[in-house]
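For this depiction, one protein chain was excluded, whereas all remaining protein chains were kept in their positions.
Showing chain A:
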């Protein structure tokens, strides 16, 4: 095909290729990386090129680049520190991931299979595991102590291995992919103990985007299985109650338009 592409369009093409290559291995797509690997000396064109690339991705792949949210301040200490510091709080992270823009129906596993990297089975196991961990974190109000996480893992027979991999390795990968984050509280009393004592797990930026409350709710629905009409309503009510205000705060925007999340339910 003969296509006359403008310089911006050529850059957008490179950006699309870069984004697809990064996403393949769940490497976060960074603004700096885009500037270095795609734009070169055209750094100022970032916005323009990004807009064209987004259009390509949406029109052809049914995907788009979504910027990850800034890391939340989980602890009192962090919040104090942020309040004390003179610098402007950061408003954007400059880190993107590729997400699907297709309607829900088109995302079924019958159409989009688990990726073959490293293998379809391993990938499916990984997706299932991080979805489960994110779900239990969300069900616990958005944070989960290490001890409690270990208890859940024990109960699901995942304390040592997930599939063919050691659990620790998988958790490490989840941290590096941004599905979860953890915070280690350091003070005098805990130094003597094993660090596990004061570790708290949170949902990471990628976890919020890719799984979020919707994913967690979906997980719960499939665990509870097919319900009759009454049971279904009951379950939905429970799901809403379980995710509580603490979690909904963080995810509120994402579900703003979804019906049923509002408050017109009889108490």
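List of remarks:
In this section, a residue touches a chain if its C-beta (ideal position, glycine included) is under 8 Å from a C-beta of that chain, and two chains touch if they have at least 3 such contacts; residues count from 1.
FYI, contacts and distances are computed from a predicted model.
Going by its UniProt record, the hidden chain of the complex is named "Non-structural maintenance of chromosomes element 1 homolog" among "Non-structural maintenance of chromosomes element 1 homolog", "Ubiquitin-like modifier 1", "Trapp complex protein trs85" or "Vacuolar protein-sorting-associated protein 25". Taking the complete complex into account, A:122 is the one of A:45, A:70 or A:122 that touches the chain left out.
When you scan A:45, A:70, A:102 or A:158 for touch with the missing chain, the hit is A:102.
Counting the whole complex, the residues of chain A in touch with the unshown chain are 1, 3, 5, 9, 13, 16-17, 20-22, 24-25, 27, 56, 59-63, 100, 102-103, 105-108, 110-122.
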